[in-house]
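A single protein chain has been omitted from the complex, and every remaining protein chain is retained in its original position.
For clarity, chains are labelled A and B in written order, and residue numbers in each chain start from 1.
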Amino acid sequence: MELTDKNDPYEAALPPIDKYREMYNEAKSIRGISLWQDAWRRLRRDWVSMTALSFLVLLALAAIFTPLFPLQSPREQDLANRVALPPEFVSTTKVTNKAGEPEVAPVSLNLVDLKDKEFERRVGELWTTLNPFDQLLLNVRLAIFGDWCVPSLCGTDLLGRDLLSRLFYGARVSLIVGLVATLVSLLIGVSYGAIAGYAGGLVDDLMMRIVDIMYSVPFIFLVLFVITILSEDEVKKQLEGYGISRIVILYILIGAVYWLTMARVVRGQIISLKNEQFVDAARTIGASGFRIVFMHLVPNVLSIVIVYLTLTIPAVMLFEAFLSFLGLGVEPPDVSWGMLSEEGTRVITPVKIYWWLVVFPALALASTLYSLNFLGDGLRDALDPRMKNR
Amino acid sequence: MIKFLLKRMLWMVLTMWVVFTISFFLMWTVSPEGALLSERQLPEAIKQNLERYYHLDQPLTYRYFIVLWEYLHLNPGPSMKLIDKSILEILREGLPISISLGVLGLSFALILGFASGIISALRRQTVIDVTFRSIATLGIAIPNFVLAGFAIIIFVFQLKLFPAAGWGRPIDLVLPSLCLAAPFAAYISRLTRTGMLEVLGQDYIRTAYAKGLMPTTVVLKHAFRGAILPVVSYLGPATAGILTGSLVLERIFFIPGMGSHFIEAVLQKDHPVSLAIVMVYTFLLFTMNTLVDLSYGLIDPRVKLDK
Partner (left out) sequence: MAEEIIMADAAEHENKPGKVLLDVRDLAVEFRTEDGNFKAVRGVDFELRAGETLGIVGESGSGKSVTNLAMLGLIPQPPGKITSGSARYDGLDLLRMSDKQLSEIRGNRIAMIFQDPMTTLNPFLTIDEQLTEVTRKHLGLSYKDALDRAIEMLEKVGIPGANRRVFNYPHEFSGGMRQRVVIAMALSCDPDILIADEPTTALDVTIQAQILELMQKLQDEHGTAIVMITHDLGVIANMANDVLVMYAGRKVEQAKVNDLFTDPRHPYTLGLLNSIPRIDEQVGAELSPVAGQPPDMSQTIQGCAFYPRCPYRIDECLQVDPPLVQVGTGTMHACIRDVTTLDPPTPK
């Protein structure tokens, strides 16, 4: 309206703006729902998936902000007084005082009163090295809670270390291993599958034949072999010279084992997509093959990739536990849930059963993997409504 | 069919050769001394003798062909650690144990998985279904060795149903193979349930009911075949998983199988033994994958065996 002046001689020639505006408004009011919005709406109605999702979010937050919580040290041993204590709910412990007599004192970090050098030495004793972010969180914690610690709710291990604290710090390592290794497998699998699927013909045949062969290669055994070699002190030093820590290689190796299925799935999807018109459209405006694959095709297989992702993370975390069991996983002073479970099962004897050492790590691992599995199922249903109710 | 098998044989030879080559060079380049590494205090003369015995004094490529030649004659030579034993003897001891553990585990997994999966699908959304699915997810979410730990605490120490560990009697195999089977049974159960529900929604199932067949006939004759296709294709990866799992369980239950030998060989850099066991595993995996493809073709007549 405001565009057309009353005296405008061209008014008659102009399109009927009111009508277009009306159409525009109407079109605007019918907003399309994207696949993701739709999926999210369906997922929100599924309380199992939502419970799993909230649990995982809380867990991730807990892992990130672990130093903030008033936990005991995950490292400090106390062979004299605190060996293999069952779960306790009082934050006190027996200590031997200077006179050599036993007395009951609160569990304490003995940190607040220390200054500078002493303080740093004690922090090193309690947590090895802390990065600046963790240091910050620790300072906040000391400001709020002081030396006070949560009681050993999950008991202590055979070296007198607090299991609860070890579980929290283990969560950091386990989750990181799960995520990073999965991302590695994702990267390899998606690129490989997408390229094979898009290239088609001989290249595809060859690439997929290689995958077929690899299915018959007992990778895990080769991985074990490589890891033992990497655990050699000499090799480790050499690697550290290059600035690569052993755990990075661990990620890459685990990731490299789990990409085969992902490659197959992605290839299948790409093949069914690559004859769609939007790919032709991209090609006609001169997009390169690389661009078509990674900008146009891969985003379209994202949903299936995400579903598969939630199912790969548990597999990878189990593999980490498996490596820990063989003594080839992360190394002390780092802790992971796999390692804690292994420590728990190792001390099973007919004489005495330290049930808390088996139950709590298993519970942590199982509830996380459980949630990931349920979330994966829920996501699959949400992203692919056809699959609903199956 | 014969053409398919011949082709597969060819691929197997190729695969095994590739695995052999990669493993061989990987092992010997990163730790050239093998198991002799740990015995530095040996007198020089003996050490040289040993080196000659294992051809360690020869260049690596030359040794590669020697070992390859020996492998072609199915003679992987002596172990480096257990000097008085040949690798064939080690395999002859370990393989039957591991295979019976694996076969028993796989059978348990299939029986438990099929039964619970079918019942779950038929009694969908009931208490039974939810219970089975929760147990199945638990089986997937707990590491093998933790499960074995629980099993030992409950069945061995508390209920005293099974012997703790050891090897020799058939009963010794039951608990380990059940623990080995658990995650795979869980997965197979889920696959069967999904497959069953999908097939039960098909038109041909309605046709079967319309023909007046009883529900059991419909499920077992008409639905089962279609429903287990995903399970069949899962058997390849499952075999790989069972091999891995047996490493853990042999260790927990002190079973002298191939897994135990492999771990030991790897930790002690007994390269000839590791290599031989890797080759055996490759062979087993390849055979299993071929069997899977073959049975896929037998179950689904629409599948053509053309690879």
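The rule is simple: a residue touches a chain if its C-beta (ideal position, glycine included) is under 8 Å from a C-beta of that chain, and two chains touch if they have at least 3 such contacts.
The structure displayed is predicted, hence computed values, not measured ones.
Student: Touch partners of the unshown chain, restricted to the chains that are shown, please.
Tutor: Result: the unshown chain touches B.
Student: For a quick check of understanding: of B:Pro78, B:Gly94, B:Gly226 or B:Gly241, which residue touches the chain that isn't displayed?
Tutor: Residue touching the chain left out of view: B:Gly226.
Student: For the chain not shown, which residue from B:Ile87, B:Ile119 or B:Ala208 touches it across the whole complex?
Tutor: B:Ala208
Student: Tell me which stretches of chain B touch the chain missing from the display.
Tutor: 202-204, 206-215, 217, 221-222, 225-226, 299-302
Note that in this section only the chains that are shown with their structure count from here on.
Student: When the centre of a chain is set as the mean of its C-alpha atoms, what distance in Å lies between chain A and chain B?
Tutor: So the centre of chain A lies 28 Å away from the centre of chain B.
Student: Where on chain B is chain A touching in the complex?
Tutor: 11-12, 14-15, 18-19, 22-23, 26-27, 30-31, 137-138, 140-146, 148-150, 152-153, 156-157, 164, 194, 197-198, 236-237, 240, 243-244, 247-248, 251-252, 262-263, 266-267, 269, 274, 277-278, 281-282, 285-286, 289, 307
Student: Quick one: which bits of chain A touch chain B in the complex? Just the residue numbers, please.
Tutor: My answer: residues 212-213, 215-218, 220-222, 224-226, 228-229, 232, 235, 261, 314, 318, 321-322, 325-326, 338, 341-342, 344-345, 348, 350, 353, 355, 358, 361-362, 365-370, 373-374, 389-390.
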